[in-house]
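Each remark here refers to the structure printed beneath this line.
One protein chain omitted, others in place.
Right, chain A next:
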């Protein structure tokens, strides 16, 4: 538990450093030795999300228009009716300003960064040769923990409405959306 929190602590440190110079490696702080130390550590406020949300000079300009919000609701399969459009505009505006701030963070070697590799997964992947490819196929295994073994679970078992082994979609869901 303590070790995990050390990780979080280091993560927070990374968070702060990132804003300055985009450090690639995490900085691990001193180990927390007792529950008291842990409590003390967590009770201290070292940063705040507000700090990153409030300093945009053009936050009003970044608010999406009413029409954009309505379009987004439609694309997301959500109803326009009963939603506070003004509030959604405000919240999306804040999120946009946060994203905009992230975009403004200076990066090391910005020119050489390949945006297509900006993923959660490792960025640099060794190119597969023919043998690697065959090996990858040969070593792929069905995983019981991922529900991949046929008959190991009933996928419709979790559904509220079902017919035999079919999932059921109520027609109304399709027709009444805006």
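Methods note: a contact is a pair of C-beta atoms (placed from the backbone, for glycine too) under 8 Å apart; a residue touches a chain by one contact, two chains touch by 3 or more; residues count from 1.
One rule holds in what follows: contacts and distances are computed from a predicted model.
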- Item | Hidden subunit of the complex - UniProt protein name among "Glutamyl-tRNA(Gln) amidotransferase subunit B, mitochondrial", "DNA primase", "small monomeric GTPase" or "Large ribosomal subunit protein uL14m" | "Glutamyl-tRNA(Gln) amidotransferase subunit B, mitochondrial"
- Have a look at A:46, A:79 or A:142 and name the one touching the chain we're not showing. A:142
- Message: Could you pull out which residues of chain A are in touch with the chain that's been left out?
- Response: 71, 75-77, 116-122, 125-134, 136-137, 140-143, 146-148, 150-151, 155-156, 158, 163-175
